[in-house]
Every structure is written in C-alpha cells, then in structure tokens.
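All protein chains but one are shown in place.
After this line comes chain A, so read on.
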Amino acid sequence: MSANTYPTTVPDSAAAPDPHSSEPSRRDFFVIATGAAAVVAVAGLAWPFIDQMNPDASALALASIDVDISAMEAGQSITVMWRGKPVFIRYRTPEEVEAAKNTPLSDLKDPIARNDNLDSNAPATDENRAAPGREEFLVMVGICTHLGCVPMGEAGDYNGWFCPCHGSVYDTAGRIRHGPAPENMLIPTTAFSDDNTITIG
C-alpha cells in the first residue's frame, strides 16, 4: 500500500551524531531552544484566549446604581436590576423585622451575614442583614444561592422568600432556613446617599 519502500533509520534519540561525545550538539541546542519557545508562546498566548471570556469593560462599568425609594410604604417590595441581576428592596413590616430579630442564631443554616458592607465573618443577626441605620429596609441580591433562580417574595414557611426551582426557603431577613441552598442571600454594598435614595454597588 505504501509507495515509499526506502529503508529509513530513526535515531534512538536526538543525541549528537557522535554518541561518545559529551559535548552538546547543534541539535541539542535546537531541541531545547525551540521547545522552550513553544512552551513560552503557548503559555503566554493561552491567557488572552481565556481572559477574553471574563466580564468585559462595559459589564464592569455598570458598577453602581441609585434607587429612589420615596414612594415605598411598609409591606412593599421593588426589584431593580444591578449588574444584570435582580436586587430586592423590601420595606419590611414591623412584624417581619420582629420575627427576624427573634430568631436565634443557632436556628440558622448559615450563621454568617453575607453582607458586603461588613466583615466576611460577621454573624447573621437581623441588624447585620438590614440596611445600615434603617432596619425596616432589606436590600439583597434576589438570587437563590443554590443554582441562581429568583425566589418568590412573601412565600415559604417563614413568609420570607421561597425558591421555586429546588425548594429553598428563606426568612424575612433573606437567610436560608432549609432547602439545598448553602448560604444566605447576598447583601450588596449599600449606602443611603440621602433619606430617599439607596446606592447599590
């Protein structure tokens, strides 16, 4: 089948023509030089090909938004978009705040506040979850920490949030109580720029 019937010999290794010489040969030099060039080039070029998939400058630029909450009353919620994600702003009723405050930390599945305004290991008390200085407001990223669905408000066993995808139940402070989600819903960096305006991000 093969047209090529010339006898060929393949050298055992890339060794020098004189196998008894210990001096590096021209070929040794080329093997090392081209091999090193290939490794460096592939490693160096791999990064741009990988990094191009990361969020680009325009995605990163949508860093913060201002939300006017002057029209909100107790018991109302609004959902705003921040970085392509829903953020829940809930004006909680006194009963909801009370229920969240009266929950002992030992009842929580995730005892950490998950609040970007605080220490990464702050406990998940209600005051560590509520908006700074305004305990009636709860501002959090409305994404279930299980697999990213948007939970439904005023639902579930604790009248907080209930995720329809896989059944995670959150309380009135957005803390995971049972279900597959591992963490409390995230509180983004939040500040009141004035009494009626919340800055997220």
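FYI, a residue touches a chain if its C-beta (ideal position, glycine included) is under 8 Å from a C-beta of that chain, and two chains touch if they have at least 3 such contacts; residues count from 1.
Definition applied: contacts and distances are computed from a predicted model.
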For the chain not present in this complex, what protein name does its UniProt entry give, out of "3-oxoacid CoA-transferase subunit B", "Cytochrome b", "RNA polymerase sigma factor" or "Phospholipid-binding lipoprotein MlaA"?
"Cytochrome b"
Checked against the full complex, the residue among A:56, A:73 or A:195 that touches the missing chain is A:56
Pick out which of A:31, A:72, A:122 or A:149 touches the chain that's been left out of the picture.
A:149
Identified contact with the non-displayed chain, of A:35, A:94, A:123 or A:182:
A:182
Using the document's contact rule, name the residues of chain A that touch the chain not shown here.
1, 3, 50, 53-56, 59, 79, 81, 83-86, 143, 145-151, 163-167, 180-182
